[in-house]
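Every protein chain except one is present and positioned as in the full complex.
Labels run A and B following the written order; every chain starts at residue 1.
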Amino acid sequence: MTVALSGKGVTEELAKRIPGAIVSSDDKGIIIASDKLLPVAEFLKSSQFALDYLANLTAVDYMDYFEVVYHLFSLQHNQSLTLKTRCYDRERPAVPSVVSVWCGADLQEREVYDLMGIAFEGHPNLKRIVLWEGFPGHPLRRDYL
Amino acid sequence: MEIEPGLPVYSSHELNVAEGAEVERMRRTMDQPIPDPADWLEERELSRNILLTTVDKAVQWGRHYSTWPVNFGLACCAFEMISLAASRFDVSRFGMELLRASPRQADLMWVCGTLTWKMAPALRRIYDQMPEPKWVLAMGVCAISGGTFRESYAVVPGVNCIVPVDVYVPGCPPRPEALMYGVMKLHEKIMSQSVTRYFSIPLITRGAK
Partner (left out) sequence: MTELRTEPFVLNMGPHHPSTHGVFRMRVTFDGEVVVDVEPMFGYLHRGIEKLAEGRTYTQNIPLTDRLDYLASMTNNWGYVLAAEKLAGIPVPERAEYLRVIVGELMRIASHAMAIGFLLNELGAFFTPFMYMYREREKILDLFEMLCGQRLTYNYMRIGGVSHDAPPEFWPAVKRFVREMPSYIDEYERLLTTNEILLARTKGVGILPRDLAINSSASGPFLRASGVDWDLRRKDPYSIYDRFKFDVPVGTAGDVYDRYWCRMQEMRQSCRILEQALKQIPRGEVRTPVPHLLRPPVGEVYGHIEAPRGELGFYLVSDNSIAPYRFHVRPSTLINITTLRQMSLGWKLADLIAIFGSIDVVLGEIDR
């Protein structure tokens, strides 16, 4: 049975290695400051948590901020963790890309860029994927149409 | 392998932008349905001389028993079309032995599934590449009117905005027997058309390049 790692368990280790990364944590998962996302991702993959499988990458538009959600799994230990990061800029939201850590994030980040408009810095090929070039706007935002 | 200087360098981004511009042009100009070809309804009342009637009958008999479809299987309905072509609901007994992939060798286009605006230029192009006489069968509610996805930002509200449709087969997805019934109706329509149709009626060119 996959055990969902509690946010608090991961928080201590993370606070030691990368101070200032954690914004908040609870039983469900942890919220990371977006500028520290890449070091946190590398740490989570290579540390004893061995969260080497990115199951899902998606974004939600709460009107005040965008939240990018990562569901991570560890195939070795059969554990899971939910990682989130927030982006408060509405005009040009940007978040670092985790493609260098988990290459399965490639197409999923392109899709989030296409439908929500969040740019991923460091992505090798960030362009529209399901909609055509020239489509006005980003449809999955709550204020579209 | 060296790339010779002077050869056009392929730029993926420029190609994408050009295609996107074509999609946007279609989205702005082609949102009204093209009227269905209904000329065959008037022809029944016209009197024709006996020689032409026999010629008509012979030619149309040959045509309707050997319509070769080009399968434009887009979504779920495509699998009911494939079921129709498989061994249980065999459609080759009606002359549609093979589902041709090339439009140049086909005379019937089965549009099965949801058409999106991104796919619309491809649909129009395939339709234009088919030689006359050609017919279009819209299969499934998504092809008829947009179906469940009608309010979506990316779905064409009915294939008849892009190409003129001869037969509509409703269903989500229609059973293979329903599709076969639609094909029978198309055969009746073909039988009742005249060879002179192609001499006098202008080709429907709205939206074609």
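Everything below uses one rule, namely that a residue touches a chain if its C-beta (ideal position, glycine included) is under 8 Å from a C-beta of that chain, and two chains touch if they have at least 3 such contacts.
Because the structure is a prediction, the values reported are computed rather than measured.
Across the complete structure, the visible chains that the omitted chain touches are A, B. On the side of subunit A, touch with the chain left out of the figure occurs at residues 1-2, 28, 52-56, 58, 60-61, 69, 71, 75, 78, 82, 102-108, 111, 115, 128-132, 139-140, 144.
Although one chain is not shown, part of subunit B still touches it, namely residues 1-4, 7, 10, 12, 72-76, 78-80, 82-83, 86-88, 101, 113-114, 116, 118-119, 122, 126, 148-149, 151-155, 172-173, 175.
We take it that only the chains that are shown with their structure count from here on.
Subunit A and subunit B have Cα centroids separated by 44 Å. Listing the residues of subunit A that touch subunit B in their complex gives 127-128, 131-135, 139, 144-145. For subunit B in complex with subunit A, the residues that touch the partner chain are 13, 16-17, 19-21, 23-24, 117-118, 153-154.
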